[in-house]
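Omission of a single protein chain aside, the complex is shown with its protein chains in their original locations.
Coming up: subunit A.
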Amino acid sequence: MASAQGTSPLNQPAQQVSDDARGYYTPGEPIVDPVAPTGPIDQRWTQRIFDNRLVNPANRRKLDIIIVGTGLAGGAAAATLGEAGYNVKSFCYQDSPRRAHSIAAQGGINAAKNYKEDGDSTFRLFYDTVKGGDYRSRESNVYRLAEVSANIIDQCVAQGVPFAREYGGLLDNRSFGGVQVSRTFYARGQTGQQLLLGAYQAMERQVAAGTVTQYTRHEMLEVIVADGKARGIVARDLVTGEIETHLADVVVLANGGYGNVFFLSTNAMGSNVTAAWRAHRKGAYMANPCYTQIHPTCIPVSGAHQSKLTLMSESLRNDGRIWVPKKAEDCDKDPRDIPEEDRDYYLERIYPAFGNLVPRDIASRQAKNMCDEGRGVGPAVTEVGPDGTEQQVRRGVYLDFADAISRMGRKAVETKYGNLFDMYARITGEDPYETPMRIYPAVHYVMGGLWVDYHLQSTIPGLFVTGEANFSDHGANRLGASALMQGLADGYFVLPNTIREYLADGPFEKIDESHPAVVEARTDVEQRIQKFLSINGTRSADSFHKQLGNIMWEYCGMERSEEGLRKAIDMIRDLKKEFWTDLRVLGTNESINQSLERAGRVADFIELGELMCIDALNRRESCGGHFRAESQTEDGEALRHDDEFAYVAAWEWTGEDGLPVLHKEDLIYTAIEMKQRSYK
């Protein structure tokens, strides 16, 4: 089937007509992936593994690799490259590699094993992923992801990952995220934890073997680019404050996603964009930064003190019914006292075919619409608008299990969702068996990230980017259970086979601390820290972060418009000025100083936020997680414009006062045809 495909283009390059972001950017030269494979799609990766040069085992010992981040992508890469015999230095800001935020993923991991004999195949997983990404990803990369997915499961089982099993002792699968086959492997609701511990243990084994050195409580603050190549990093020891230089032949960033630009997200408190953003400022292009995934079923905000949001598995939508009161005056009533005829099961009403199971972005956007109409439920929370005005808004919709309980019995509901109900009760103090849950969307994942080629190499030679930190595989929207798949695919199987093509030219000429590039990077880091400590203003980094989050959520969240985005860009620019004049960081550099750590991260989030808005402003179409108010059907559904926007937007940094330069990479499909989706 697939072997004949992938030999001739099925679409034309896009020609952008609209230019919403004029004045905010400079058009640049198109960008092409210099190592893009050709030929039949199912042979591209196999051929590339063969074509890429090998590194003699005796030479591997002489090659130093720096890996920043220890989640699935970074941890798996450290273990694998360590096993291969390279010298690996692994960095994480947490106190142990095992704490990386991959650990919080609940649902599962996809793999085209076809153990259920339900018609799954590598090609079908590839097809679902490209379609799910709304045709904004690169087909060669996605096909490779689908291809190595089966090996991931084998590898994890061999490491002792305790996946769910059936009574016959074989692995269990479930269907996930709206696909029609059962290809998701899982370990109860803690799949990410178990996969991460597998990678962590494999990495610790290499620490014991001496091939991996781990640097915990270290934060990368600058990449060292010497003579055109990434040759190391500058990191701060978060305990002593010491600024350290680490040199190597190659640098890998596996620092995760930047969802915390919204302040409130399901990401960990420490998740940040700094490693990627510092690399961006040194020449690595940032691709599709506006592509954000918002998850519809999270526990709502309870007050201004809220520090993060907690996701509840999407599986709840299989049996729960989502509604809000028809009348705004009913919103503060006990939901059990609202009669059936006064309830609006709005998803069932608007989308009768899919009902409560519409895709994430649609469910999210409609929940926001209901609350904007004044029909939200739960406690009214003071919202400080981006402009500083306060208003009381109820941000929640009901997810009701009363019907499910009367249909299946409480016991069955308990078996299926017990742990989620317990978690909800602990956080909210309400019993979801008795009263409907309240849910609201939250930022969950970013599809955008540093631009990489087929080898996962960025536009800085010798700087590779893996996992959520790159833009490569999910297009404009990621399917459920695919983040874990991509992280481990990159770490275990892709990077180890592509990085050797680069390292085959090494070891590179040694540089030392006196190299001008090292001196410059260190000086930049030291001056920045001194600046944070000396502004001596009145506001904490957190307060700026919250304000940025409000702007982003309001104008660059679930729905984006030309007017809103322009406003947001102005606000972010003002916020940036205020940050650099009114920040207050107490204490010193020479000890643990969490305010100082946050200041650095917030400074980078502010710059990223501006670029996200510019990217969103330029992309006058709706695709995947990016919904532009100006681009919808009469029914309010997302409307893509392939003729104008079937491209990757790769942004180049040109300095504090310069405009970002937009380089377009055409998305040309050879194995799959672009189609518009519909869920009505």
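Operating definition for what follows: a contact is a pair of C-beta atoms (placed from the backbone, for glycine too) under 8 Å apart; a residue touches a chain by one contact, two chains touch by 3 or more; residues count from 1.
Assume contacts and distances are computed from a predicted model.
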Complex member absent from the view - protein name from UniProt, among "succinate dehydrogenase", "Glutamyl-tRNA reductase", "Thiazole synthase" or "ABC transporter ATP-binding protein": "succinate dehydrogenase"
Of A:Ala21, A:Ala112, A:Ala202 or A:Ile672, the one touching the omitted chain in the full complex: A:Ala202
Sole residue of A:Trp277, A:Tyr398, A:Tyr492 or A:Trp651 that reaches the chain not shown, by the stated touch rule: A:Tyr492
May I ask which residue of A:Ile41, A:Ala79, A:Ala279 or A:Ile672 touches the chain that does not appear here? A:Ala79
Touching the left-out chain: which of A:Arg22, A:Arg188 or A:Lys411? A:Arg188
I'm checking contacts with the chain that's been left out. Which of A:Pro162, A:Gly228 or A:Pro507 qualifies? A:Pro162
State which residues belonging to subunit A touch the missing partner chain. 76, 79-80, 83, 94-101, 103-104, 113, 115, 151, 153-160, 162-171, 187-188, 190, 193-194, 197, 200-202, 204-205, 207-208, 214, 216, 239, 266, 268-270, 302-303, 305-308, 310-311, 423, 426-429, 492-493, 496, 538, 540, 542-543, 584, 586-587, 591-595
